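Only one protein chain is missing; all other protein chains are in place.
In order of appearance the chains are A and B, and numbering begins at 1 in each one.
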Amino acid sequence: MRATGSVGPAWGWPRLGPRARTAARPAAIAVAVAVAYYVGSRVGFALTVPLMSPSMLWPPNAILAATLLLTPPRQWALYLLAAFPAHLAAQLGTVWPTPLVPVLFVTNCSEALMAAILVRRFAGHGPAVFHSLRTVGIFIVGAGVLAPLVSSYVAAAVVTLLRGDPYWLVWRTRFFANSLTALTLLPALVMVVGRRWSWPGRENQRKALEAAVLWLGLGVVGWSVFEEPIEPSHLDVLLTVPLAFIVPFLVWAAVRLGPTGTSLSLLTVEVLAVWGGVAGRGPFAILPPVENVLSLQVVLIVLAVPLMCLAALIEERQRTRQALEERLRFEEVLSRLSRAFVHLPREDVDRTIDAWLRRLGEHLGVRHITIFQLCGAAKSFVPTHSWAVPPEPAPGLPLPATDDGGSHDLPLLITDSGVLSFGANADGVPWSAAQIAQVRLVAEVFGNALARKQAEDALRLSEAMNAAILSSLTSSVAVLDQRGRVVALNEGWSPLLAGDAAGAGGLGPGASCGDVCRLALGSDSPHVEAAVTGIQSVIDGIEPIFLFEWARDSASLERWFEMAVVPLNRAEGGAVVSLTDVTRRKQMEIEAQRMRQELAHFTRVSAMGELAASLAHELNQPLAGILANAQAAQRFLAAGRPDLDEIRAILADIVSDDRRAGEVIRRLREMLRKTAPSRVPLDLNALIGDVVKMLSSDALIRGLSVVLDFDPKLPPVTGDRVELQQVVLNLLVNAMDAMAGPAVPGRIVVVHTACSGPDSVQVSVQDAGTGVVAGGNIFEPFYTTKADGLGMGLPIARSIIEAHGGRIWVENNSTGGATFHFTLVATLPSVP
Amino acid sequence: MTAARLLVAVVDDEESVRTSLRRLFRAFELDAATFASGQEFLDALPSKPPDCLVLDLQMPGLSGLDVQRRLAAGGIRVPTIIITADDAPETRERCLSAGTAAYLCKPFDDCTLLATIARVVGAAADP
Partner (left out) sequence: MEPVIVVVDDDASVRRGLRRLLASAGYRVRVFASGRELLAERPPGPPCCLVLDVRMPEQNGLMLHEALVSAGYEGPVVFITGDGEIPLGTRGGSGPSLTVLAKPVDDGDLLEAIRRMMTLPGTTPAA
């Protein structure tokens, strides 16, 4: 396994983002709880009617319960333990006997726990409990009734046991006190602490003003209700009315200020009432202190329950209405968002996405939104668009945790073109299903826009590529559609258009293929028609390709051009015409042809040189005959009485010998000639016969004989006389060379001619020599077994035969020796 | 003494050479018998042995040298003149060592031929 070098040189784990209030938080909370517990205990003691064992209002339990409702269960033990010293500090040394104190702590804790568990289990936690009727109802039943009820049974029993107070009295007082506290103080604590109140902003200042006015009024009325000493004489009248004056304020609070305001108002009233009641004032002052307090408690409880419910109901309705408004607003935003991307030009897509991310983020109140896309041939997910509330760190770095210590599932929406990733809500509220559904719609709009952009990008890229390819070709390329009209041209046509003196007209899309041909070949060229026909045949699918070469004289030199037409590879058809300047290639071809001819000539010359001896012999025979005849004639004449007939015969013989010598010279000259090859009809038998005559002396010298086996009905072939003679000569010389060794039996070369098919003839030269090496490259240049050979004879023979459209090959004979065969195309007589 | 006309045999596959040489010998007042191949000559030999033999070297079938060897093998002593277009010294050596009396290259002058015939016949006549 490779070393872990899959990182840059400076690898280091990225830094964690700041975590707000991490380990310090629980400790701070615990301290706060303890302090509050202590203070609450003191207050509770202060509000104790003298001689009554339990207090009228017992804050500590509510404080504990509030703590448990606001913090995660795993920290509860910490807070309860933190409260224990406070409890001890508050209660030791008071009226309670020492052994009772821890037990009371246990009962208090149990009440708080019961309340918290019941509420958490069925209604949730945090301020949200008071925002709906159902959960408030559960709270009232659980925390307001059941918990105090059950714990009071136990507590009263303990107190009775240890202090001897009357059981039911203790129970009743404790129950009502705790119930009242749970119904008023507990909600207030939860909502105030749980909402992290900040100073109200401008839009809330009106509400704050209203709240202030309300509170003032409440205070005034409450003071007058509960604190003014009551004249016994005004008992009946002033008893109930001032108390009733509280109610409008409280209802006002319930309707306008929500559960928080309601519970705070109730708390205020309660404090005033209890304080007055404990001091013997208030509407129930005529009653004994205990009953006074009890009446106050009952009145307050009876007021609190429906008012809390009312506040919760109104809050719930308001929230629903708000949610609906919000939903409608969002729908509008969504539709504007969709419209924004319709027909959006490609360049604007990114900008629009960024703008809308910002709007979306502000609307949803999230901290950041990022779009990741797969980039670089699936190399990584890259954040391509992102928005964040400043000064947010870049997406990716871990974000601060939410305040309740837990974590929310952050929406992550995956579409085909990318991933939309949302940050946490600014107020730490978990994402609701409705919100997630909303952002899913948004994500689809973004996804579609991105997908369209990607598709357009890909299209542009491929179009740009095609255009680049077309323009970079050095040939002139024209693309025609199935009707022969020009669809596209590349820049190679510009020089042609510029130099088009004959004015074939401009060449643009829509021009016909005739225009193309006229421009390419020149308007005066006789080949235009043929070219157009060729192009049309490709378009129609008759021919798979059309190639056409022509020469065009320009001022300085002759140029060669080639037109290649191939079908256009698409369903609708069409053709691609490409025009290439092949001057160079043609020049090289011509040059190569010239060199081949030079070489053939050179080989012929050297072959002739090798035959010099036999040529000399050939010439010598007629010369000897001429000399002898002439000298004989001279003698006859010198002897007098010449026989004139004899002299005539002598002279005739001399002439014929001379002619024979002249033939030899002619044949030699023919072989040594260096002219361009011509194509004429030839009689192969006669041609071969001539060559054999040339070689007859040589054969004689070597002691070989050449046998001719000709097909008398051999059809004529078309070719160059000298070149074919060269081939036959080469083959015969090779055959004779093969039998050069001594003691080769049957020193015969046989030349066969025959028809080898309806339109071809075959010539075979058979020797009785050593045969050829199998698998050898006998037709390759410079391959020779002769010590002084050049090895070019057979390659040249092959190129000549192949240029004549034939084939040449060699086979070993079963009887020894080899046979060289070649075929040529027979010239069939034209059918009349 | 009356010189009987000498009989000269000419063996050459070339028709024109035979014809011209026959004419030439007639002009020399020599009798000439011409043969187209060595085999023809050997067949006709017993009936009429010539006084001199003019022999072409390069012939199909029996070459000049072959004829000469046959004659030697048969113990027939006929002075032989080889005529040929081949001028190579080795050939000349070979012929002379095979018993050729004279070696002439074509084309040859008539006086040269006559003189050669006289010489070889004269040499053969002397014991």
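FYI, a contact is a pair of C-beta atoms (placed from the backbone, for glycine too) under 8 Å apart; a residue touches a chain by one contact, two chains touch by 3 or more.
Note that the coordinates shown come from a computational prediction; the quantities given were computed from them, not determined experimentally.
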Exercise. What chains on display are touched by the one that is not shown?
Worked result: A
For this session: With the full complex in mind, choose from A:Tyr79, A:Phe105, A:Phe372 or A:Phe636 the residue touching the hidden chain.
Result: A:Phe372
Seminar exercise, completed: Which of A:Leu118, A:Leu313, A:Val389 or A:Val419 touches the missing chain? It is A:Val419
For this session: Touching the hidden chain in the full complex, which residues of chain A are there? Just list them.
Result: 1-16, 19, 370, 372, 374, 376-381, 383, 394-399, 401, 407-410, 412, 414-416, 419, 421, 424
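We adopt the following convention: only the chains that are shown with their structure count from here on.
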For this session: Take the average of all CA coordinates in chain A, do the same for chain B, and state the distance between these two points in whole angstrom.
Result: 103
Exercise. Can you name the residues of chain B that touch chain A in the complex?
Worked result: 14, 16-17, 19-21, 23-24, 26-28, 58-60, 63, 83, 85-87, 105-110
Problem set entry | Touching residues on chain A, where the partner in the complex is chain B | 613, 616-617, 620-629, 631-636, 639, 646, 650, 653, 656-657, 660, 697, 700-701, 703, 705
